[in-house]
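Sharing a structure, written as structure tokens. Questions coming.
Yeah, one chain of the complex is gone here, protein chain that is, but the others are all in their spots.
Chain IDs A and B follow the sequence of writing; residue 1 opens each chain.
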Amino acid sequence: MTVVALREIAEQLGGEVIGDASRRIDRIGALDSATPSTIAFLANPKLRAQLPQSKAGCVIVGPADRDAAVARGTTLVTPDPYLYYARLTRWWVARGRPPAVAAIHPSAVIAPDAEVAPGASIGALAVIEAGASIGDGAEIGAHAVVGAGTRIGPGSRLAPRVTIAERCTIGARCIIHSGVVIGADGFGFAAADGRWERIEQLGAVRIGDDVEIGANTCIDRGALDDTVIADGVKLDNLIQIGHNVRIGEHTAMAGCVGIAGSAVIGAHCTIGGAAMILGHIVLGDHVHISGGTFVMHSISKPGHYTGVYPFDENKTWEKNAATLRQLHTLRERLRALEKNARGPSTP
Amino acid sequence: MTVVALREIAEQLGGEVIGDASRRIDRIGALDSATPSTIAFLANPKLRAQLPQSKAGCVIVGPADRDAAVARGTTLVTPDPYLYYARLTRWWVARGRPPAVAAIHPSAVIAPDAEVAPGASIGALAVIEAGASIGDGAEIGAHAVVGAGTRIGPGSRLAPRVTIAERCTIGARCIIHSGVVIGADGFGFAAADGRWERIEQLGAVRIGDDVEIGANTCIDRGALDDTVIADGVKLDNLIQIGHNVRIGEHTAMAGCVGIAGSAVIGAHCTIGGAAMILGHIVLGDHVHISGGTFVMHSISKPGHYTGVYPFDENKTWEKNAATLRQLHTLRERLRALEKNARGPSTP
Partner (left out) sequence: MTVVALREIAEQLGGEVIGDASRRIDRIGALDSATPSTIAFLANPKLRAQLPQSKAGCVIVGPADRDAAVARGTTLVTPDPYLYYARLTRWWVARGRPPAVAAIHPSAVIAPDAEVAPGASIGALAVIEAGASIGDGAEIGAHAVVGAGTRIGPGSRLAPRVTIAERCTIGARCIIHSGVVIGADGFGFAAADGRWERIEQLGAVRIGDDVEIGANTCIDRGALDDTVIADGVKLDNLIQIGHNVRIGEHTAMAGCVGIAGSAVIGAHCTIGGAAMILGHIVLGDHVHISGGTFVMHSISKPGHYTGVYPFDENKTWEKNAATLRQLHTLRERLRALEKNARGPSTP
């Protein structure tokens, strides 16, 4: 178990400690479940009411909450408590983690001509195919498959059971979670006499640096050119990225999102859970799509867009939904009334 | 092939046999495709019309269908035919299954300090990491990965290719299907100057007893505390459970559901296919959500809730959807007409 003095945290990550800097911290936790050896944080204003009663050994707060926090007990003040918390978790985990051992598990199956950098590690039963290259410090988890000619950048980490097909590129410091499939064939067929004729997918997938990809997410290879995920993109679990899609820098997508083929998503966008983007759509930079929204035409203007059916008790929904199916007719009737209201003599 | 006398079924599972109890049964089947050696059941009233013509050797019915069933032929009467059918399938499969052999496949990779109970079995090429423990009678399928320190309860069964990350807990008698990922990192980032900074996920996943989890479903580990799935929960395929989610006892969810981070779902709820629950939402006990519904605020009152756009022929949909985008304006126009109708002199 990691145990540190509060002082040490502040020395490493900054922030002003007010109170007992020698206090020993053995856990990062939430305000309401904190113990005297827990460091907690207050970032969400909705949780302010929990501050006075928190038993935390120290609470990280922003300048606005300084006085209230100090009145409670030991406090660490920093401009952005949530960002501080993020950095604290990373420092904490890095500190507690045993030094990575660059090793190749004897059960891994590695093609003779694959290149594995001396500082890389390969897990049990992983398969590294012909001509693949694994960068320095990269970690390939158990049961991962790295296809022929695929390159994994330095410091990237594949969790157990990640599959990357042939000729793809993963940048540096990426984190790819279990079950991810990168480089499966895109969904391309030509119709011929009521049957579907397969189109071979000749492109690959190129993923930038510092990309994170959630469990069981799929990114298909391009039809002619590559599917491209730019630096800093964060994808949650069970997301589908179709062939030829391009996603701009630092865009984030929540779980269950689908991006159909050839869509182009700008930089610094956020796509809420289960939102769907139609094929060939273009979203500009800084476009934010609410969860559950189906985007069926392009959006160039930055902003926040939504299209979700409001839920209700089932009986109420039934009545409103039935009326919705006649909405256009209602408008016609309203128009007729308006015309009528203007008087019978109006031309 | 299992072949039993009808009498034996009734001795094991109860029910009143009317007719030929010595009839040999070799199959459980549907009314309309039954053969004289099939035992079928009538649970859905919509299938009543199939009863008279069914060629089944025996039909399981409730008291209300007793006379009609007896008029047809051999009958087994029981208060709840669907439950009887469920129990019959379990008895049938248990009877036909060869006795489980507690064995560790020689190709499995098991850490020296992992604990495997003597009655457990480990499939081909499975990986059991350091400090993991596998309970008595548990079955770990081929290609499964059980992470460091993770505990699998007695009698639980992991299908081939299940991945459970480190420090998670699976209760007793769980069934986890292929492709499931439990304990991948939750999706947590802090924004910093247009980039995303990773938040390490310090919690784990705790799963109770008698939980079933469908193929390719993902359950993320908690950010600070654990993600918790209570006893008796049933999850279908391709479901996403975000970090910190808590799901109450005996709640069931159909395929493609998404539960965003920190949502709390009560006990005895049902969530229909592809429904989505927003983060931090709280659903009380006995809340039933229709498939395809996006739940964006908490629900405390038990009941049935829906929010699905009614589909239509595309042309009709186009007209109604276009009008929907002006709905608020229509209401304003209606209000104006109403005001007008009250007469020009109304203040």
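In this section, a contact is a pair of C-beta atoms (placed from the backbone, for glycine too) under 8 Å apart; a residue touches a chain by one contact, two chains touch by 3 or more.
This is a predicted model, so every value here is computed, not measured.
Specify the residue from the set B:A21, B:A68 or B:V308 that touches the hidden chain.
B:V308
Can you say which of B:V3, B:A71 or B:A124 touches the chain missing from this structure?
B:A124
Can you work out which residue in B:E8, B:E212 or B:D225 touches the chain that's missing from view?
Checking the options B:E8, B:E212 or B:D225, the one contacting the hidden chain is B:E212.
Kindly note down the residues of chain A that lie in touch with the hidden chain.
Touching the missing chain: residues 109, 125, 127, 129, 143, 145, 147, 161, 163, 165, 179, 181, 184-185, 187-192, 194-200, 202, 216, 218, 220, 224-225, 238, 240, 242, 256, 258, 260, 274, 276, 278, 289-290, 293-296, 303-310, 312, 316, 319-320, 322-324, 326-327, 330, 333-334, 337, 340-341.
Which parts of chain B face the unshown chain closely enough to count as touching?
28-30, 33, 80, 82-83, 85-87, 89-90, 92-93, 105, 107, 123-125, 142-143, 159-161, 175, 177-179, 210, 212, 214-216, 232, 234, 236-238, 250, 252, 254-256, 268, 273-274, 291-292, 308-314, 317-318, 321-322, 324-328, 330-331, 334, 337-338, 341
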